[in-house]
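Of the protein chains in this complex, all but one are displayed in their positions.
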Amino acid sequence: MGKRIGMEVAVAVAEAVGLCNIDMAAVYPITPQSHIAEHLSDLVADGHIDCEFVTVESEHSAMSAVIGASGAGARSYTATSSQGLMLMHELLPIASAMRLPIVMGIANRAVSGPLNILNDHSDIMPQRDAGWIALFVENAQEAVDLSIAAFKIAEHKDVMLPVSVNIDGFQLTHMVEPFEMPTQEEVNEFLPPFVPHATLHPSKPVTMGAFAMSDYFTEIMKAKDEAVKASKKVIQQVFDEWGEKFGRPYKLVETYKADDADVMMLTMGSMGETAQMAIDELRAKGVKAGLVKLRLWRPFPFEELKAVIGNAKKLIVTDRACSFGGPGGPVFSEIKSALYAEARRPLIYNYIIGLGGRDVQVKEFVGMFENVLADTANKAADTYEFWGVRE
Amino acid sequence: MTLKTWRELPIGCVVSEPGSASEYHTGSWRSQRPIWNDTKCIKCGICYVFCPEGCVQQTEEGFFKANMDYCKGCGICAHECWPRAIKMVEEG
Partner (left out) sequence: MIEVRWHGRGGQGAVTSVELLAVSAIAAGKYAQGFPSFGPERRGAPVAAFTRIDDKKINVRSGIYEPDVVLVLDSSLIGLVPVTDGLKPDGKLIVNTPKTPEEIRRELNFQGTVATVDGTGIARKEMGVPIANTTMIGALLKVIGVMELDAMKDAIDRRFGRIAQKNLNAMKRAYDEIKILN
């Protein structure tokens, strides 16, 4: 049985990854991910884990190094944030195309400019179509649990895809809070050894990342799409196994008081728990409010989302990034397209919130609900708004 | 050749047969071919070293010739050969 402790979340993530018997890590430090990089390198340097820590000169090199290592059959980890993720961008589709089960922690942070360093989701959103599985967590426990479970998902023989674990920068990474740390024995039991689908080894040479022209490219993209879609089933399976072993079950789409809700809000990441307090306040006032927390961003859990939206009349989608000149926030447009074909679907409202570390308090979440409920003529439905922007 | 469907592709499109590129005969690209004059050849092997295709081979007598399945006719061997023992001639 793991021990309940208090620890900074970034350090806890490094500790959790340290329990996963990783063979290789290449982590280039960047705020607010730095404490993951520092602590993981400490674990290696102090001999706590038997792992090759490759010091690289950039995030591009970090991702290149983990691609090479994973191709050679090493369980490989990296972590980054914001500009670092942008620099990795061109390599991300290569990792997924080569079906390399890399795990990456992302301490989500606003992308420049202007230079900001604080939390939002503008770094992960441009990576949407990279072919990576993307998980979101909302507290220390989830960050620890899913950083470990991510390896089992990624390396499952029916998945073999890279996984990003999105951990809100500062709001989570720099928070000291309580959680239960699994023991080494428990992780050993949970996580089987990595069996690669192919390896770069002189004893049986293979080519990875070969050239393909128009005669094959479409088939390869189709195969990748099917692989990412098929991973959804395995992700839930692994969550179920985790729940059974550790008593903390996870779902692709989590809910809070959603069953009979008339008006719902959707969040991703660490703001979910704060929004939960707003739901409690509204319920106390007699408003049938509920919350949907999207844990899995890719593959997108269409059926699971539809199932929890139920009969809600209004749905507030919160976004932590903007698609400039587009249809609002990226999550908003995703949810709209997910519900487009439904005969009965809620009116959807979009608030772009918490950009570049802008705090969102309980009373503000309540305010969003109040605004939407006051819109009796449904004028604001299907539009988006920068919450709290000074006009 | 029947092209594979997406279902038939190996995971990650790994090419699992080593040296499979040798099935591709780049000799079809050639419009000129190298001809060695063994009376001028001093067996230095510079043609062997410089051939970008790696298709120049040494014979039992120590002279050189190109494997025409792969020789693209680039002429680098002729350019590098300082005793001028290699001449490029038009195909056909």
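Per-chain numbering from 1; labels A and B assigned in written order.
The definition used in the following text is that a residue touches a chain if its C-beta (ideal position, glycine included) is under 8 Å from a C-beta of that chain, and two chains touch if they have at least 3 such contacts.
The shown structure was predicted, so the numbers you read here are calculated from the model rather than taken from an experiment.
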{"item": "Visible chains that the absent chain touches, using the contact criterion stated earlier", "value": "A"}
{"item": "Touch criterion as defined above, residue of A:D129, A:D158 or A:E177 at the omitted chain", "value": "A:E177"}
{"item": "Contact partner of the left-out chain, one of A:E189, A:E226, A:D259 or A:E273", "value": "A:E273"}
{"item": "Selected from A:I94, A:V287 or A:V362 as touching the chain missing from the view", "value": "A:V362"}
{"item": "Chain A, residues in touch with the chain not shown (by the definition above)", "value": "4-8, 32, 117-119, 170-171, 174-178, 270-271, 273-274, 276-277, 357, 359-362"}
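Definition applied: only the chains that are shown with their structure count from here on.
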{"item": "CA centroid of chain A to CA centroid of chain B, Å", "value": "50"}
{"item": "Parts of chain A lying in touch with chain B, wherever the complex brings them together", "value": "97-100, 160, 197-198, 204-208, 210, 212, 215-216, 218-220, 222-223, 226-227"}
{"item": "Residues of chain B touching chain A in the complex", "value": "3-7, 9-16, 18, 20"}
